[in-house]
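Only a single protein chain was left out; the remaining protein chains are all shown in position.
Chain IDs A and B follow the sequence of writing; residue 1 opens each chain.
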Amino acid sequence: MFDNFPLWPVPASSGARNIDALFIFLVLLAGFVSIAIFTMIVAFALKYRHRPGHKAEQIEGSIALEVTWSVVPLAIFMVIFGWGAIIYFRERTPPREADAVYVVAKQWMWKLEHEQGQKEINELHVPVGRDIKLVMTSQDVIHSFYVPAFRIKQDVLPGRYTTAWFHATRPGVYHLFCAEYCGTTHSGMIGQVVVLEPAQYQAWLSGGITSGSLAANGETLFQQLGCPTCHRSEIQGRGPNLVGVFGSLVQLEDGRKVLADENYIRESILSPNAKIVSGFKPIMPTFQGLVSEDQLTALVAYIKSLSQPPSGAAGPARPAPGT
Amino acid sequence: MATATIPVEREHYLNTDYGFRSWLLATDHKRIALLYLVTITLFFFIGGFFALLIRLELLTPAGDLVLADTYNKLFTMHGQVMVFFFLIPSIPAVLGNFLVPMMVGARDLAFPRINLLSWYLLVIAGLMMLHCIITGGVDSGWTFYTPFSTAFSNTKVIEAGLAIFTAGFSSILTGLNFVVTIHRMRAPGLTWSRLPLFIWAHYATSIIQLLGTPVLAITLLLVVFERAFHLGIFDPTRGGDPLLFQHLFWFYSHPAVYIMILPAMGVVAEIIPCFSRKRIFGYSAVAMSSIAIAVFGFLVWAHHMFVAGISLYSAMIFSILSYLVAVPSAIKVFNWTATMYKGSIHFDTPMLYAMGFIGLFTMGGLTGLFLAALGIDVHVTDTYFVIAHFHYIMVGGAVMGYLGGLHFWWPKISGRLYPEWLGKFAALTVFLGFNLTFFPQFILGYLGMPRRYWQYPPEFQVLNVLSTAGSTILAVGYVLPMIYFLWSMRYGKIADANPWGAAGLEWKTASPPPTENFEEIPEVTWEAYNYDEIPAPEEVSVGG
Partner (left out) sequence: MADSPLALEHQEGLHHQFVDPEQQRNAASLGMWVFLGTEVMFFGGMFCAYLIYRYWYYPEFAAGSRSLDIWLGTTNTIVLICSSLTVVLGVRAAQMGKRRLLVLLLLLTLVLGLGFLGIKGIEWYDKFVEHHVPGVSFSAEDLIRDYPQIHIDPAPTQIYFSLYFAMTGLHALHMIVGVGIFSYLTYYAWKGRYTPEYHTPVEIGGLYWHFVDIIWIYLFPLLYLIDRKPLK
């Protein structure tokens, strides 16, 4: 599975190749500059070493040189910046139709839940060739979800969701590390990402026992907590209609327009008065302390499902996620 | 070998008074510099000891030398001790304190008693830190990220935080003294454009110390309050934001790295001209680049937070600014190298350290370009790549600059010469040991080995073993100067006022200098680095 002495990490995602390309460019550039400086220093040291009859030549400076070696590096830096920024922009903009996997990090393990309901601990099974989006939060301190083979890393924070996405290109088993120091067993908070061929993935999906899909569990919870009392879908209730909300731009009563992403849904449940939708009163009670992270995940998945088009129909227009 | 005839002992700052009180109540900036030298050397070896334990643990993939909690304390305290009790004071408090007054032609700093107070603050802070270490230690990481440090760690976060707070106050007072001295106490004729670059570097450093350190102070204080009084400012379950801590912390801690490197750059800017026997190439460019680094250094802090959860657009802004701050450093490297062109190069130990500095700082700085690139940073941040990057700059750069400076000014400080061949040997040992220790870590980082890992997957072992091997060689290189500097104070050759034939007002007074620095305050009518006028040591008819 792993080499005894690797010097290069396996590239196993669509993004990995792009990152490796920039890295190799930088290695060559840095190598070239280092060798040039080293060589010059050694060459000058030898050629101009002090010896009888040899005097130093007092040279004040050269504006031309100063300008050149300011502008040229700056130009090269801007190229590197642009290249890196483009990669980053793509990295942080999950595709709209990505499959979601919900991650809850805690000291010292990763809890993952697929939309279809499969739960995993410290292991993530995904099919090759599909866009996977991770919606992550922490139950305690800051962690960081890091898969070197995919070249992705994203801090996982308590109190909000952060997201990452990848598109695996190679079946195999890859390290999953926690990359933000989180206490005693930080270095033990590791696992693996198992990338399977589509057929094998289907087999894995149906092989496990699930307690229903996340969205279905979320719907049950939605009913149990009494949410439909105000959030009605057929008629206008005391709370906004949630069908189609996820992914849309919401007008708030203070004039702002915000994107209804996972964090918006979560905040609306835990701190409902933070953002009041225009035209509605601040009467929603808070559920802080009444729902666990896992339950929040299910609720978010359910509300997301209310925005998914029924098969065949086009979904509601919405801006690109991740902006 | 010429035996020096020992003249009747002249009075100077070392022998003018003896006894504990004369040292512990000293207001002479030169004595205070030596007090600092002793203190920070002690902390260097404590921090180095922690580093050795870390490297020993990392010889094997399993966590089998110390417990996980112990390991977490080791890397935390290694970072805290090295950053706050060694690197930040080092050059300014030892070489700066000793030389700034002399280089500007003054008899002392503007506020000698505040100078002594700043040393006592470091000592008190150090005692608090030592107490914290001995009674259990702290495991929050030197970065104190919340909510781990405020609500989850079971170790002495409050004590460590207060110790660092106190050390920060010491740093602020040093900066204050330098700024006022440089502004108000320059000798007649010593205009800004005639100042040694060492002074420019310390001026820029002091600006950062003054503006940045208070922000760290308030941040640590808020962490201490939160932990002690259960406040909730950074607690997400009570509406607080852990990212606010990171912004406040890095607002200081990024400029802090420039506090650590600018003085070393100043040292190098003195050594290279002297051992090339020519004026620095591009004086104004080098001077202005120090100021530029100080200013731009305050604008880039969130490049430590690219994966922390900041917005896409702020990440882009900080990335582009980080490239801007790289330009003045590049300018310096080119100017130092150009200074050697058509010079008359001498290979004494200080020059070896300075040349090593340029090479290693260049490599460290170039790897900064990797980290500033957003796409790359996502993969390598929080891995050994970052550890390698900052050690190249802080150890390959700052520590080598410090050692080079110690060797360069040792004759002035002690009146003795250190043994030159041992100096060269130690410099080479440091250079080789350093590269073997830290170069493999770049590879480890790109492979994906995260930092702060007590145990690791087996395929990372070979590189870790190489790194540990290098660290033992590095340790030898650091111990040697300690031994021969001490030896030289008793048995070293007696140095005259200017054994290197260097430019600068400090070389115009005796070695060691009298307490009042100069018999008469000089009036400066010449430009800095007037090596066309100063003969090289071998050209002076009387043998040294």
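Basically, contacts are C-beta pairs under 8 Å (C-beta built on N, C-alpha and C of every residue); 3 or more make two chains touch, one makes a residue touch a chain.
Remember, it's a predicted structure, so these values are computed and weren't measured experimentally.
A.B. asks: Thinking of the whole complex, not just what is shown, which of B:Gly63, B:Pro112, B:Gly477 or B:Pro537 touches the missing chain?
C.D. replies: Only one listed residue reaches the unshown chain, and that is B:Pro112.
A.B. asks: Looking at the full complex, which residue from B:Met185, B:Leu366, B:Ile413 or B:Ala503 touches the chain that isn't shown here?
C.D. replies: B:Met185
A.B. asks: Looking at B:Ala217, B:Ala398 or B:Ile413, which residue reaches the missing chain?
C.D. replies: Spelled out, the listed residue whose C-beta touches the missing chain is B:Ala217.
A.B. asks: Among B:Arg10, B:His131 or B:Arg238, which one is in touch with the chain left out?
C.D. replies: B:Arg238
A.B. asks: Under the stated touch rule, tell me which residues of chain B contact the chain that is not displayed.
C.D. replies: 101, 106-112, 172, 176, 179-181, 183-185, 210-215, 217-219, 221-222, 225-226, 229-233, 237-241, 244, 248, 251, 516, 521
A.B. asks: Tell me which stretches of chain A touch the chain missing from the display.
C.D. replies: Considering the whole complex, chain A reaches the absent chain at 271, 273-274, 282, 286, 288.
In this text, only the chains that are shown with their structure count from here on.
A.B. asks: Please tell me the distance, in whole Å, between the geometric centres of chain A and chain B computed from their C-alpha atoms.
C.D. replies: So the centroids are 36 Å from each other.
A.B. asks: For the complex, which residues does chain A have touching chain B?
C.D. replies: 2-9, 18-19, 22-23, 26, 29-30, 33-34, 37-38, 40-41, 44-45, 48-50, 54-62, 65-66, 69-70, 73-74, 77-78, 80-81, 83-89, 91-93, 107, 140-142, 144, 146, 148-149, 151-155, 157-160, 162, 175, 177-188, 190, 271, 322-323
A.B. asks: Could you pull out which chain B residues touch chain A in their complex?
C.D. replies: 63, 68-69, 72, 139, 141, 145, 147-148, 152-153, 236-237, 239, 241-243, 276-279, 281-285, 306-309, 312, 315-316, 319-320, 323-324, 326-327, 330-331, 333-335, 337-338, 340-347, 355, 358-359, 362-363, 366-367, 369-370, 372-379, 381-383, 443, 446-448, 450-459, 462, 531-532, 536, 538
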